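One protein chain is absent from this view; the other protein chains keep their places.
Take a look at chain A:
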């Protein structure tokens, strides 16, 4: 299930503005890779290029190659819709569909894609909610609207929604930045469980979080405001946090930045 991502020479633009420049890296399957770096350095943009969400933004375009195992996501005949079914995404702010119940939210991916068996739906929803550690909290109110849950529960609902379509890779764009420490802990625990099945990439501003949950960490930086973001280094998390090979990484992590 989980797949390796191999990025080479990836450059992304917003209109004429170059947001990230010439990024190459490998994301290992069944592991958690964290992206850290200052605001505006292109972490989120890079993350969004990994499931072709970048081009949804008006003016967004991408050059370079992203290999998912042996398929180039930016190949000529690749359907972005199929890519997004394989590479799921969880956003910074919880965004359950306001017109749908908890059940319908989790089932949304399957229902909207149209390829599911009715009899399996309830089972998939239960499995996904259990996978997101939310089942016990919501099993008695599956028909209630998803927007009635707390922020942390909503975010876990969004994770359940993302894993219900059984993607190979799960991208998370600062999934805990709007949550309190307890909900954050719940989601971090969940991430460690999910990495058994998925390849996980997580963007975070929280250095401790990167250290806690990730196996490998990539540090992004930008030379100056308005310059494109670049990948400074990617390495085992332990090494990045104890003995990084680039001085800028150490400065950023130890707070001696800028």
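Please note the rule applied: contacts are C-beta pairs under 8 Å (C-beta built on N, C-alpha and C of every residue); 3 or more make two chains touch, one makes a residue touch a chain; residues count from 1.
Here is the rule we use: contacts and distances are computed from a predicted model.
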- Note on the structure: In UniProt, the chain not displayed here, chosen among "Cation:proton antiporter", "Phosphate transport system permease protein PstA", "Carbon-monoxide dehydrogenase small subunit" or "Sulfurtransferase", goes by "Phosphate transport system permease protein PstA"
- Which of A:130, A:144 or A:256 sits in contact with the chain that's absent? A:144
- Query: Which listed residue (A:161, A:195 or A:212) would be found touching the missing chain in the intact complex?
  - Reply: A:161
- Kindly note down the residues of chain A that lie in touch with the hidden chain. 51, 53, 56, 58, 81-86, 88-89, 91, 93, 95, 97-99, 108-109, 111-114, 141, 144-145, 147-149, 158, 161-162, 165
